[in-house]
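Yeah, one chain of the complex is gone here, protein chain that is, but the others are all in their spots.
Then we have chain A:
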Amino acid sequence: MPIRVEKLSYSYQAGTPMEHKALEDVSLEITDGSYTAVIGHTGSGKSTLMQHLNGLLKPTEGFLEINGRQITPETQNKELGDLRKEVGFVFQFPEAQLFEETVKKDIAFAPKNFGKSDEEAEAIAVRMAKMVDLPDEVLDKSPFELSGGQMRRVAIAGILAMEPKILVLDEPTAGLDPMGRLEMMRLFSRLHKNGMTIILVTHQMNDVADYADHALVLEHGRLIADTTPKALFSKPEWLREHHLDLPQTTKFAEKLMASGMKFDSLPLTKKELAQILADRIKGGSADE
C-alpha cells in the first residue's frame, strides 16, 4: 500500500494571530516495502508530517493518499479509525504510553481496541513479545517494573500487535545504550525483510546509511531532498550547507580521499568500505 502526499501544507493554530506554518507544499511518494529515512533538524516538520500518516493531523491544504484512502482537509475524524490500524506509529519515548497491569495486557490493548477477542489479542501479545525478544517471564509482570530498554520493547510490541502494514518510527533508539540500539535497529530490519514498509525519523546518519533505501530531508517545513541514501551522502558539501552530518564510514572515506586515495563512489556502510579497502590491499600486494 503506497503512500502518496500531494502538495500538503499544515499550519498550527490556523486562523489565529499565532498561526505557524509547519509544513509547506510537501509532495512525495513512499512505495510498498521500502525503508524510508526522514532526516531534518528539530522543528523542521518531521513529526508533523509523520502525524499525518496515521490521521492524527489532517492537512490544512493538499491531500494524502494511503492505500487508496484519501485524506483531505475535509475528511471526518470518524473515517480515520481504520487508518490507525494499518499505520503503526511508535512515538518518541513510547514507554510513556504503558499503563496496564501486566505486560501481556498492555501489548494486547491495541488489538482489543480494534475488535479482536481477548483470547486472540493475548495470543498476538505472546507472539509479539517473542518478536521483540522479550523473555517469557516478563509477560505477567507490571510494565513499570522493567528496565528502560525492556519498557521500550513492550511499547513497540504494543504497536506491532496491531499488525500494521506500515510502521512509522519517531527516533525509536533515543536514550538507549549502544547494544539496545543495535538490537532495536536489527529488529526493524527484520520486520522490513518480512515485507513491512518502514518509515524512520532519525538524527543518526549511520542508521540511514546502514538500513534505509530511501531518504527524505526536511528543512523549515519544506522537502529539500527526496533521494536514495547513496545519492544523498555522495554530496558532502550539500549536507554541510544544510548542517547535516555524514555517516562515520563516509566521513572516514572522505579523509582517505583527502590524503590521496581515490573512490569511484563514496562508500556508505562499513561493509562496503571494508570491501573496497580489502580489494585495494589485495590489488596493491599483487603489484608488488
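What we mean here is this: a contact is a pair of C-beta atoms (placed from the backbone, for glycine too) under 8 Å apart; a residue touches a chain by one contact, two chains touch by 3 or more; residues count from 1.
Criterion: contacts and distances are computed from a predicted model.
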Among "Energy-coupling factor transporter transmembrane protein EcfT", "L-lactate dehydrogenase complex protein LldF", "Sulfate adenylyltransferase subunit 2" or "SGNH hydrolase-type esterase domain-containing protein", UniProt-listed name of the chain not shown: "Energy-coupling factor transporter transmembrane protein EcfT"
Residue in contact with the excluded chain [from A:Tyr35, A:Phe63, A:Phe91 or A:Phe233]: A:Phe91
Of A:Leu56, A:Leu176 or A:Ile224, the residue in touch with the unshown chain: A:Leu56
Listed residues A:Leu23, A:Ile71 or A:Ile159, member touching the removed chain: A:Ile159
Contacts of chain A with the absent chain, listed as residue ranges: 51, 54, 56, 77-78, 81, 84-85, 88-89, 91, 94, 96-99, 109-110, 113-114, 144, 158-159, 162
